[in-house]
Structure formats: C-alpha cells, structure tokens
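Here the complex is missing a single protein chain, while all its other protein chains stay put.
Take a look at chain A:
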Amino acid sequence: MDGGDSSMSSATVRRHRLSTRLWHWLNAVLLYVLFTSGLGIFNAHPRLYWGQYGANFDRPWLALERFGSWVTLPAHYNLALSRHWHLTAAPIFAFALLGYMLWSLVNRHVQRDLAFRRGELVPGHVWQDIKDHARLRFPTGEAALRYNVLQKASYVGVIFVLLPLVILTGLTMSPGMNAAWPWLVDLFGGRQSARSIHFIAAFMLVAFFLVHMTMVLLAGPVNEIRSMITGRYRLPEPRR
C-alpha cells in the first residue's frame, strides 16, 4: 500500500442522495422564511401562555418586546404579510417533510444511515463520541461516511421529533384544524400551550442550525457544502 495515502486522501465518493440534497436546500429556504415570518406574527402578541386560553389579562410565562425588523419578514410590522409568507411556506414545508420521510424509508436512508446500530447506544460508546466531538476529533477515511451516534441522534431528533412537533403545534393554533382534528388540542393541552411549544421548537431549530453551521465550518466547509450540492465528498485524510 505504498503511496496509498495520497490517492486515498483525494478519493471522492458519492455521499448525499439527490433526495437529501433537494430537501436540504428547500428546507434551508423554507425554514428561513418560516422563522422570520413567524417572528413577525409573534410580534402581534409577544406573550406566551400555558393552557387553553391566554390574553392580556392572563398571566404569561414569557413576555417579550417585539423582535426587531432586522429578523422579521417583512422587515417592518405587517401581520397580514407575515401570515401570508408563513402560511404559504408552511404547507410546502410540511408536505416536503412527509415526502422526505417516506422516500427515506423506501430508499433505506433511514435504516442504513440514521438508525442506531447495536452497541451504539451503550453509555461507553456515547461517552467516547462526546469526548471525540469535544476534542473536535472528526472521523477520517471511510469512517467519515458514517454518521456517529451524536449526529444520528440530532438528525433523527430533528426529522422525526422537532419538525413534526413544529408542524403539529402550528396546526393546533388553527381554529379550523381544531374542528377537523380535535385531538390536536388535547395532545398539546390547549391552543396557547401549542403556541408556546411552537415558539420553543422554533428556537430549538435555531439552536440546531447554529450547531450544524459550527460543525460544517469545523469539518471543512468547502468539502461539506460541495457534498450537499453535488453529492461528491472528499474523504478526509487519516490523522498521523
């Protein structure tokens, strides 16, 4: 295997499927629109409550000032327009997630790349992964092609918990959907609880986004971003 190192280091492989790349970038745009227009909507009543009802005379668990126009869509207070953006993007986002979930089961992306393997959830293994992450010791070579346990946990958590949660709590705020699917109100303990959870879930997605950006930057932004655009990924050189 003399000289194998240099050819190994420049080896590029197909990494992300077309479905993953399309959904990723569609999501990037839609979540941006949804978050900023959502802040615009929130500004109409920047107080959050738990339970079935909540208005000015009731006690909020969180009362904020309005978000600045530099993070809202549109970039000035316009509830009608924020709602138009939000309610146009929301169904596209929801059906894209549903489609991606189903397609990822069909093409076995979930079973192959996201499902936890035997032994991965053993505390010792998880702890090792956390230590490697903290030391920024990213896997190299073939190992870089597999998601580690923390990555799997965050991707599974976002795709199968956080995103469905943000969609269902959004629907729970709709009086029409309350008549269509009354179980939604019970599931989240009321419209105002749903609104609070929607808000919290949105900021958890922002937290995911920040960590995600940090990891991309640390792992080699050009290689990572290229792999999400073209699907081609250069295997990182093994550490010496």
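Operating definition for what follows: a residue touches a chain if its C-beta (ideal position, glycine included) is under 8 Å from a C-beta of that chain, and two chains touch if they have at least 3 such contacts; residues count from 1.
Just so we're on the same page, contacts and distances are computed from a predicted model.
Chemist: Name the chain not shown, per its UniProt record: "Secreted protein", "Histidine kinase", "Molybdopterin-binding protein" or "sn-glycerol-3-phosphate transport system permease protein UgpA"?
Modeler: "Molybdopterin-binding protein"
Chemist: Please identify which residue in A:150, A:185, A:200 or A:219 touches the non-displayed chain.
Modeler: Candidates A:150, A:185, A:200 or A:219; residue touching the omitted chain: A:185.
Chemist: For the chain that's not shown, point to the residue among A:33, A:110, A:144 or A:202 touching it.
Modeler: Touches the omitted chain: A:33.
Chemist: Can you work out which residue in A:19, A:107, A:174 or A:223 touches the chain that's missing from view?
Modeler: Of all options in A:19, A:107, A:174 or A:223, contact with the hidden chain holds for A:174.
Chemist: List the residues of chain A that touch the chain left out of this view.
Modeler: Residues in contact with the chain left out: 25, 28-29, 32-33, 36, 41-42, 44-45, 47, 49, 52-58, 70-75, 78-81, 83-85, 87-88, 91, 173-182, 185, 191-192, 195, 209, 213.
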